[in-house]
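The complex appears here minus one protein chain, its other protein chains still in place.
For clarity, chains are labelled A and B in written order, and residue numbers in each chain start from 1.
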Amino acid sequence: MLQGGLRGALNQSVLEASGPQAAKVEKLWWFAFTTAAIVYVLTMAALWWATRRARRRELRGELLDDAYAEPRMTRGVTWATAATLVILLLFLGADLLIGRTLSPIPKKQPLTIELTGHQWWWEVQYADTSPHGRFTTANEIHIPVGEPVLFVLEATDVIHSFWVPNLAGKKDLIPGYTQSVWFQADTAGVYRGQCAEFCGLQHAKMALQVVAEPRTKYEEWATKQRRPAENASDPTASRGR
Amino acid sequence: MSTTTRRTSARRHRVIGASAFVLLSLVSACDREQRRFRENPPSTSPSNVRVSALQPGTMVDTTHVAGPYDNNAWAQSEGQRLFGWYNCAGCHANGGGGMGPPLMDDQWIYGSSPENIYNTIVQGRPNGMPSFAGKIPTPQVWMLVAYVRSLSALNTTGARSSRTDHMMMYPGSSSLQDPAKPQQSFRPPASEMP
Partner (left out) sequence: MARCGPEASCRWGQTLTFVKRMRFVVVLGAFTIAASCTREGKPEPPREAAAAVLPAPSGPRATATLDAEDGQWAMPMKSYSGIRYSQLTEITPANAKNLVPAWTFSTSVLRGHEEPPIVVNNTMYVLTPYPNILYALDLTLPGAPKKWQYEPKPQSESQGVACCDVVNRGPSFAEGKIVFNTLDDHVVAVDANTGKEVWKTKVGDINMGETMTMAPLVVKGKVLVGNSGGEMGVRGWLKALDLASGKLLWTAYSTGPDSDVKIGSRFKAYYPKDRGKDLGETTWQGEQWKIGGGNVWGWLTYDPQTNLVYYGTANPGPWNPDQRPGDNKWTSTLFARDPDTGEAVWAYQLSPHDLHDYDGVNESLLLDVPWKGQTRKALLHPDRNGYVYLMDRMTGEILSAEPFGYITTSRRVNLTNGSLELAPDKKPEVGKVVREICPASPGTKDWQPSSFSPRTGLAYIPHQNLCEDEEGIEANYIAGTPYVGMNVRMYAGPGGHRGELTAWDPVAGRPAWKLIEKFPVWSGTLVTASDVVFYGTMDGWFKAVDARTGTPLWQYRVGSGIIGQPVTYRGPDGRQYVAVMSGVGGWAGAIVAGGLDAQDSTAALGFAAAMRDLPDATQKGGTLYVFKLP
């Protein structure tokens, strides 16, 4: 699984986007980081300059009194407000430009997966036009690479949140309320996801795996899942059935 | 108030506050709130657990086992969850009975003491109670015992599990109407429903 350009689950990270939705999130993250970094550097520079100038003035023996500081302060406040507004507008523009992850799924009849959050596991039901084609797995999702997949999110007990950082942002699973989210994996690999909303004692261990594989391998896996479970070969296994 | 009185009053408040804090910490260590995850409650009932109150000859003391979770709130709440999980609710409903007898009334065919209920669950009973030996782990059986006893208020009410949000009990009735004067059927307003 870790060969041939595939990634391991160890690379769970927002900064290693493997799909267009995660890529958008990553871009937004970098934009925010860059802007904040610039503002931070400029603020620190201004602070350093102010301390340097005050020190210089002190050494020169000039007095600083209120009457002298005020006009400068007014100008400073105006400049700061203007700069804040500009940055806010920039963020708004960036957000609209980068696009929302809630845009309608660009595929008719996509692969639909009904994800139900339980305490503390993920029930994954693959929908199908015929009820006989449906099957259920737990905590493990396989999707074909390069195709958008629609997830229908529900919860049975408390609020959970579906988060696979490499592939998409977070989306809550709320009891009594059905939501949907879609995303696409562009690179084959195994991606680790986890529950992102505190849901009880085992919340930290409520992880899941998304395995993105080529269409043919996905179909093989799905067909195998639809077959009835194999008969248990030894007594211990049959007790567990 | 004089300064002296204010200082004394403040000091008194501090004393009261400190003692309250100490008392609270003592109380919070009580059985009701403990969650014990790795436990080994008694797995086999003592051999002379009796189901009948009749004893030939002189009466001998009957062994009683205190249910290990009779005062524990978390265990009784778990018992409530397991009651539905193991399909107990399928035969006994939410205490009212159905295929099986009610558990919330005061009639106990096979005894209401913790060891009797434990044996009933584990051994099964001839008139239809299945035997769950080997199917339900022992600590969970004791949790169910505690919950079943709480259904008819045999346990201290302090540790009873609270009512869930499920549609369960509704004391008012919609069908007690005088047949001589049939009225529009009373359906309780939705806002009143549990």
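Everything that follows uses one rule, which is that contacts are C-beta pairs under 8 Å (C-beta built on N, C-alpha and C of every residue); 3 or more make two chains touch, one makes a residue touch a chain.
All values reported here derive from a predicted model rather than from experimental measurement.
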Among displayed chains, the one left out touches A, B
Missing-chain contact, candidates A:S13, A:T51 or A:T156, resolves to A:T156
Across B:R11, B:R35, B:H64 or B:H166, the one contacting the chain not displayed is B:H166
Contacts from chain A to the absent chain lie at residues 130-132, 134-136, 156, 175-176, 226, 228
Note that chain B touches the absent chain at residues 84-87, 90-91, 93-102, 104-105, 107, 124, 126-130, 166-171, 173-177, 179, 182-187, 190, 193
